[in-house]
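A protein chain is absent from this complex, but the other protein chains hold their places.
Entry: chain A
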Amino acid sequence: MVQRVTVLGGGVIGLSTAWRVAASGRAVTVFDDGCRTAGSWVAGGMLAPVTESWPGEEELLDLGSRSLARWPAFAAELGDVGLRTEGTLAVALDSADLGVLDQLAGHLRGLGREADRVTGRELRALEPGLGPRVRGGLSVPGDLAVDNRRLLSALRKACAAHDVRFEPRRATPSTVDADVVVIAAGAWSGALHPALAPVIRPVKGEIVRLAGRRGALPPPTRTIRAHVEGRAVYLVPKDDGLVVGATQYESGFDEAVTVGGVRDLLGDAEAVLPGIAEYELVESAAGFRAGSPDNLPVIGWLEPGVLAATGHHRNGLLLAPITAEKVLTLLREGGTP
């Protein structure tokens, strides 16, 4: 008999899982209410385990790197999802920010990873839009980016092609009829199982989306990760502009986009790329990452018939391929906690 699998959550983790599980011959249903504050909808789209790494989070770097290696094939199967392979630059504006990047570079070298230190002049040769205040940085060609919204719609199509059924509402493990329930509800996962309640918390983030205009400098070709007076900001190029992100607050499910958040994002982004002052401000949005205590995802059996695939924090898009793969392995093994 065909195994019936229900996935709670239709963000990048839920859809990737549903797609892979359906492709393995199982009957899959996805419950999702189309909520616009989901992390993967609001996200910038960075696939950057190296530029996002920090001492003490080596396990996350390792997991992220293994998932990144799967990304080109994952994207190719889905068609055009706006995968950008130009790489990432981590840049700094003052000597203290540069000091932070030097620490990161030293840490990466200690792990046997390459991180090329580049001067401000070299950076501007690579990306002429970078402003005069950019003092130096690191070149990380292996860190990529994806158009997250195009990815989500490609995943929905791929699911539909494998007869995944969509229920446009929320559900809980006890209210669905299935052989296995996969909890992939991101920041909302904590409410779906007692074992997740103390582990998963919402971590609010804000982004702005900008569109280029005639007469303005085109967006950079690479993703820019910048440190501006101790604040981190990223600028991810899209076809017609940029996503600038992201603030980070521990404020529960507060959906408001704040004045201060947008001001900091725009101010810091403009310090990095002065040309964006001429861009159109298209969207500001707030969303929720699925925080976990150690920033590592929770992927495994919670009880017989209930699997968790959540807690991806800032790395849901990056970790989608490896998470879907791991869920499928767990289903095949049929194990329990």
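The working rule: contacts are C-beta pairs under 8 Å (C-beta built on N, C-alpha and C of every residue); 3 or more make two chains touch, one makes a residue touch a chain; residues count from 1.
Convention: contacts and distances are computed from a predicted model.
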Item checked: "NADH-quinone oxidoreductase subunit", "Thiazole synthase", "Branched-chain amino acid ABC transporter permease" or "(2Fe-2S)-binding domain-containing protein" - which is the UniProt name of the missing chain -> "Thiazole synthase"
Margin query: In the whole complex, not just what's shown, which of A:Arg84, A:Arg156, A:Arg201 or A:Arg222 touches the removed chain?
Written below: A:Arg201
Checklist line | Candidate in contact with the missing chain, chosen from A:Asp62, A:Asp80 or A:Glu250 | finding: A:Glu250
Next item on the list: Kindly state which of the options A:Pro55, A:Pro128 or A:Pro168 is in contact with the chain not pictured.
Entry: A:Pro55
Checklist line | Where the unshown chain meets chain A, residue by residue | finding: 54-57, 103, 107, 190, 197-202, 204, 230, 249-254, 260, 291, 293-295
